[in-house]
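The full complex has more chains than appear here; those shown keep their coordinates.
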Amino acid sequence: MKKSLLALAVLGAFAGAASAQSSLTVFGIVDLSVNNVKNGTVSQKFMGSNQLNSNRLGFRGTEDLGGGMNASFWIEGGMSNDDGTPGGLNFQRRSTVSLSGGFGEVRLGRDYVNTFSNVASFDAYGANGFGNFSNIYATAPAGMGAGATTAVRANNMVGYFLPGKLGGLYGSVQMSAGENVAGNKYTGFRLGYAAGPVDVAAAMSQTDVGNPNKYKVFNVGASYNMGFAKILAQYDQRKFGVLKYTSYQLSTNVPLGQGEFRASFAKGNAEGGLTKNNDATLLGLEYIYNLSKRTALYTQYGRLNNKGTSAISLGGSVTGAGTGFTSTGYGAGVRHIF
Amino acid sequence: MKKSLLALAVLGAFAGAASAQSSLTVFGIVDLSVNNVKNGTVSQKFMGSNQLNSNRLGFRGTEDLGGGMNASFWIEGGMSNDDGTPGGLNFQRRSTVSLSGGFGEVRLGRDYVNTFSNVASFDAYGANGFGNFSNIYATAPAGMGAGATTAVRANNMVGYFLPGKLGGLYGSVQMSAGENVAGNKYTGFRLGYAAGPVDVAAAMSQTDVGNPNKYKVFNVGASYNMGFAKILAQYDQRKFGVLKYTSYQLSTNVPLGQGEFRASFAKGNAEGGLTKNNDATLLGLEYIYNLSKRTALYTQYGRLNNKGTSAISLGGSVTGAGTGFTSTGYGAGVRHIF
């Protein structure tokens, strides 16, 4: 269900804008799960609030301006529903205003960056849960792009998105002024092609972290939907001066009646500087049973092997786990979309 | 009024879930009052935002999954409407996702704990205002269960609630993993019986505060509705090592046309350790005039006598009041539910 409130408002006062159809949608996701993670010999139980989807509360709407033009807004905040979000509701998941039409969309505000949108779209899990690719690439070696606040989203962005009907081509350019804060200044673009069962896209970005070296991200992914299963593959590369971290992921979605099975394998390779050989591999499994389009039960398993000084955990506390440990996690939960 | 948005959404994509009726409700309470509290010789005026009911803003919804099953969510945050909630809107009043059916309800997230739900249900005031019982039992002597965060609600809870149709029997079990935070680890249960004019229930809980001693709460209450008046009585006991605090409350609701009169007497007894004899008694009076089902005017009075080192205040500042003082308060306000 979308709680769209449709209103047909005749705005007689505007000669050039005879009528405007508008909607406001209040929406969100509550996803809670019971999990256990063991890092080396240390294990911890925890309630997770982002294991299948990221919890959120949002308000969005679109106004038909006539002549094929639309004005839209979207404000969406994260929630930690296991404890009620200490720290307060922000709209830091997304906070944008847009004008769109035949020319595409101009979008201002805080939003996902191109390089994150790209990597999430070629991961069978999106970007949530034990098996998801960000457990590898987002935990790159210390010092890698330190200070960048643009790994997932950026503030103050001006973005342009290609219109929908370009024969399968899609893409966007995004820029964010730094506003005198190191790590905020972002430039990125994304270009893709989707038609029938095929989807392929690449993205590239650069963030100024107040260092002669820029933090540079490049990734490329592809997916093919065979009907009985979708297979996805992607490669990600992050550079910062002499530091370099590359990773790849292979994953699959297999529909099973009202359910779905997901599996993945990912590997991260520390290639540059002192961090060389501090690699990590990740195996993930998940089964989702859809009680309806909006409500799902799910269970998941992940096993992450760290090498050298790599110390990636699938969640919970790592106190006493040191480095080079194996992190295994399992859990089960319920996800409800409203 | 409840702002329920009903939507009958035919989800054709799901073979096993032919249709789903759903609702989203935006709801809340704004309650503001002008009050004066005198602690010993010190008096202060203040605007209260929780004197008849606790102010809140919430979003809740239920999805009919078919076959008698429902999925529900409930996110609700407190507000201090006298100053606009500095600190930000959290959903710390309640933040849950549920699956329910003939078997009862499984509820995950942050919620009231059993021992609080029980004590509030046998208090003529609920848990708000000068006369309410929590002014006595919740201000137990220093050191009593110090560090427990589970007096009213607990994070990360898994709860099970009995179904509604058990011939008057009701009850629940709740458990919360500590997640390595002392004071969060909670186990509790509640069992009651309500039929016709009678309601009686008991609850018991234990919180691990990272101390060999556990913080243990037990309470039992009963109410009888005589039609022209409802009478309520309850007893509460809190233990922590050698420390013990017991209290009881007698209260009544008397409907008077469109209005309601409430009166109460409560006493707290410090029984264990050095805190012995630091008792307190509380007399409360309240009159509510309902302008509608949702909007009420009210006026209240409370008088709390502290003994020994007891220093409970009905509100406002206690700077300079010392201990063993008498706290008297009166106020008037308006409460609006949306």
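Per-chain residue numbering starts at 1, and chain names A and B are given in the order in which the chains are listed.
Note that in this section contacts are C-beta pairs under 8 Å (C-beta built on N, C-alpha and C of every residue); 3 or more make two chains touch, one makes a residue touch a chain.
In this text, all values refer to a predicted model and were calculated from it rather than measured experimentally.
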| item | value |
| --- | --- |
| Number of identical chains forming the whole complex, with 2 shown | 3 |
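In the analysis below, only the chains that are shown with their structure count from here on.
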| item | value |
| --- | --- |
| Geometric centre distance via CA averages, chain B-chain A, whole Å | 38 |
| Sites on chain B touched by chain A in the complex | 5, 7, 9, 11, 13-17, 20, 22, 24, 26, 59, 61, 63, 65-66, 69, 71-73, 75, 77, 87-97, 99, 108-110, 155-156, 158, 177, 179-180 |
| Residues of chain A defined as touching chain B within the complex | 1-3, 5, 26, 28, 30-34, 44-47, 57, 79, 81-90, 257-258, 290-295, 316-317, 319, 333-336, 338 |
